[in-house]
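One chain of protein is taken out of this complex; the other chains stay put.
Each chain gets a letter, A, B and C, in the order it is written, and its residues are counted from 1.
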Amino acid sequence: MQIDLRTVSIQPLRQTFDHLARRFGDKPASRYQEGSYDIQAAENLHYKPTWDPDQDLYDTKITKIVMKDWYALKDPRQFYYSTYTLARARQQDTTEANFVFVESRGLADMLPPALRDTALNVLVPLRHAAWGANQNNTLICGYGYGAVFTQPCIYHAMDNLGIAQYLSRLGLLLGDTEALDAAKAAWLDDPVWQPLRRYVEDTLVLRDPFEVFVAQNVALDGLLYPLVYGRIVDDFLSAQGASAVAMLTQFMTDWFDETKKWVDAVLKVAAAESDDNRAVLQDWIAAWSARAASALLPVAEIALGANADAAVGEELAGFRTRIQKTGITI
Amino acid sequence: MSTVFIALQANEETRPIIEAIEIDNPHAVVNRQPAMVKIDAPNRLVIRKETIEEQIGRAFDLQELHINLITLGGNVDEDDETLTLSWAE
Amino acid sequence: MDMKATKKKLGLKEKYRVMTRDLGWEPGYHTKEEIFPYATYEGIKVHDWDKWEDPFRLTMDAYWKYQAEKERKFYAIIDAHAQNNGHLNITDGRYLSALKVFLQAISPGEYAAHKGFSRVGREFPGVGTQVACQMQAIDEIRHAQTQIHALSNYNKYYNGFHAFADARDRMWYNTVARSFFDDAMSAGPFEFMIAIGFSFEYVLTNLLFVPFMSGAAYNGDMATVTFGFSAQSDEARHMTLGLECIKFMLEQDPDNLPIVQGWLDKWFWRGFRVLGLVSTMMDYMLPKRVMSWREAWEIYGVENGGALFKDLARYGIRPPKGWDDAEKATDHMSHQIMLGLYQWSFGTSLHSWIPSDEDMAWLSAKYPTTFDKYYRPRWEHIRKLAAEGKQFKNFGLAKLCQTCQLPIVFTEPDDPTMACHRETTYKGEKYHFCSDGCQHVFENEPEKYIQAWLPMPALFAELEGDIGKWMDWVSLRDGQDNGDYVGSVDQRNFEQWRGLATSNS
Partner (left out) sequence: MTVAATKEYVGVARDRVGNFNGKQLVYASWDHHLLFAAPFLLYAAPQMSFRELVEGPLTALVQPDPDGAAIDWTQVEWLKSNQPWTPDFERSLADNGIGHKDQIRFRTPNLTTLAVAA
């Protein structure tokens, strides 16, 4: 029996789930709201973790940041799995087309060798830094509190993995597997890369999820992305005729523009919550951004030479202006 | 003898894939259930990219299987050309 | 040097290695123990993380592409379902109870798995393992969300769905699944992988998703079929990860075998008990049934699980300790749990009912050695009470198992007429269990299980047994969410709306 259900008009009993009606009123909820708010267990947690019996399974006390409601840390992009995945699939189509364009037209081979080497030397070791970022965001997602704050972090972690893989492909395209091996050797032993590697390893031993968020997503990424993908790739390399490289890193440029809106929104709400939060954030950002700037200086020198110092200084000033808008002064 | 299996959603995209699996695995048994096709085979089942491409007339990446895959049983070994399910004999 | 001439074509395995495995490095500024502080305390010895085999070698580009395609298909169907009153296509309003169990008990489990895999995706020291776990972490939040989105439209028209978030933390039958996931998450990373990655995903989720989703298809519920099969397509990767992880542990060091075997014994039994709810969904809550719990157990438990343990025998693994008891319980559990749900239905955010003659004939055919002998007399007596206007309500509430948290509805493995009574005393406190399996789990780690939050005792400790207050506390609306399906608001609405759809009056 086929029923023509479209002809039936019936009144719903309610518009949404109770926990969403309590937050937003009894009106149809968005899929972001349905998929994010209050979906983490909150009460009657059964057992203490064996990996740290001083913690609860979901614990607000493992960070110095204090929130009355962790669900206040809304993602302005309103990403849930589906919107996130569709957005990245579209970007992946573009990136794929860019790689095919560069490869099929032999643009990589047309790069002046010096520029190609600069691109390889600056970019390919960064795949290891991106891997560190993946680890850090996975930790924030795992131990942070409340899906609204933590789900963007697993998306961010997968993005970091994607970026590490795009950088690997870039290395393979411009320099084959030898480029990857050389980059790893540089990451491990070249003095140029040691301050940054040390920075990354220092973040990997942090256990306060919000401090990890600051050290990685705010401080390091906030300086690294505009410096490397904006200033070095899009400006410096392109101006000398290596715009093919910029095609291969377009994902990173677009991604940083998109994700920093989320990062800023989180900072803004957390800082507005209390003076204590603001003070903690201020200390963290000041300390980690100063370290990030000095760790990135030798990296910038690979491409910019003597101009690197000024470039990093300008990025740091730009970073301060950006952070200022979230209500935090450094 | 143990049974390995793969289950795929029953739809237009999987019809030629299932045919390809039948061609490569004459010993397999195809069970059609609501919305799902489950293919059982003793100990071993091999899915070949080439055979699927012959059925659908276009290039096929074996990882496309994930879109319509429901479940499987057996140790998985995947390379560019084949996906093999097996139990130790 | 001409790069182009020397460029190598990388195969899938090699490409995956350079794109993923090679991203990690040996730390120089901190020790591995500082970076991965939870990797060793469980006693699992790993000598070489590079021996980890990645079963499916998905890089992020492929992941985004294929998952986006699945998402587009899924939401197209969910949108159409909502726009076209798809809920009226289901065979009968009774079917909704199965969906209510799903949303209250299983979807929160998906979210817990998401959190757990995020944690182990950070805690394992090997890159291959980390990436595999992270992909599972992001898949699991997908499952929680697709389930909530698929069932959201049902919530608008039917009772019992609206308070799933409250019910997750407070409702008595939901603590069964909650405590299972809490148990896994409070364990170390290796045990978590055995619990969720291996026992739950590999040995048990086929039983949850495959026959039950075929059942949803039989019952006209395309929304559920879609989220079920769409989720299960990720599970194929997850199951393979679980199997890979267990093989990896067993290959790394012979000392790992007894630890792994102990976890298998524990988690097989924990998982089997959680699936008790699914047995009831399959045998009682699907108006049109695709196969019985017993038949599903034959295919996915005995045949598939048997093949798996035969395969693992080469490492010295034997089938889990509770295997024989599980086999014996399979002909009883769905009846025992449904009888419980029915007599406590004043306290459930779902409806239950007395099986019809036709249902009982089916149950008797599917369970020829047990249904008529043990369960039909009880149902017929309950039906007689209802006919006399004395619906059977058991206000005695229930003794719960300290480990699995189910009401102790189960009988002795070899005597279906005798309730299973197991108790022990630990540090001067009495604890009760539903089975030898659950008692063993407790006795191996008593300091863990004494902490269990048991909802029935809590009703007395916190609310002095006041059922009305308790209903407010769990957001259960008396007379709407609970009780017998017959005479319920859900029944009235479903039949009325369906009437509108099939006639011109």
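Miscellaneous remarks
Simple rule for what comes next: a residue touches a chain if its C-beta (ideal position, glycine included) is under 8 Å from a C-beta of that chain, and two chains touch if they have at least 3 such contacts.
Keep in mind it's a predicted model, so treat the numbers as computed, not measured.
Although it is not drawn, the missing chain touches A, C when the whole complex is taken into account. The chain omitted from view is touched by exactly one of C:Leu286, C:Ile408, C:Cys438 or C:Val474, namely C:Ile408.
For the chain missing from the display, the contacting residue among C:Glu14, C:Asp50, C:Asp255 or C:Glu429 is C:Glu429, taking the whole complex into account. One of C:Gly43, C:Pro258 or C:Gly316 touches the chain omitted from the figure, and that residue is C:Gly43. Not every partner is drawn; the one left out touches chain A at residues 47-48, 50-54. Although one chain is not displayed, its contacts with chain C can still be listed: residues 37-38, 41-43, 188, 336, 339-340, 343-344, 372-374, 376-378, 381-382, 385, 390, 392, 394-400, 407-409, 411, 417-419, 421, 423, 427, 429-432, 443-454, 456-458, 460-461, 464-465.
Throughout what follows, only the chains that are shown with their structure count from here on.
Chain nearest the geometric middle of the protein is C, using mean C-alpha positions. One finds 26 Å separating the Cα centroids of chain B and chain C. Averaged Cα coordinates give chain A a centre that lies 33 Å from the centre of chain C. In terms of their C-alpha centroids, the spacing between chain A and chain B amounts to 38 Å. Counting partners per residue, chain C has 69 as the residues that reach two or more other chains.
Of all residues in chain B, only 2-5, 7, 9, 33-36, 61, 63-64, 66-80, 87-88 touch chain C in the complex they form.
Remark: chain A residues 1, 3-8, 10, 12-19, 29, 31, 34-35, 38-51, 57-58, 80-82, 85-86, 88-89, 92, 95-96, 106, 108-109, 127-128, 130-131, 134-135, 138-139, 141-143, 147, 150-151, 154-155, 157-159, 161-162, 164-165, 168-169, 172, 174-177, 180, 184, 187-188, 197-198, 201-202, 204-205 touch chain C in the complex. Within the complex, the chain C residues that touch chain A are 2-4, 6-8, 10, 18-20, 22-30, 34-35, 37-38, 41, 59-61, 63-65, 67-69, 71-72, 74-75, 83-86, 88-89, 108, 111-112, 114-116, 118-119, 121-123, 127, 130-131, 134-135, 137-138, 141-142, 144-146, 148-149, 152, 155-159, 161-166, 168-170, 175, 178-179, 182-183, 185-189, 448-449, 451-453, 455, 458, 475, 493, 497-498, 500-502.
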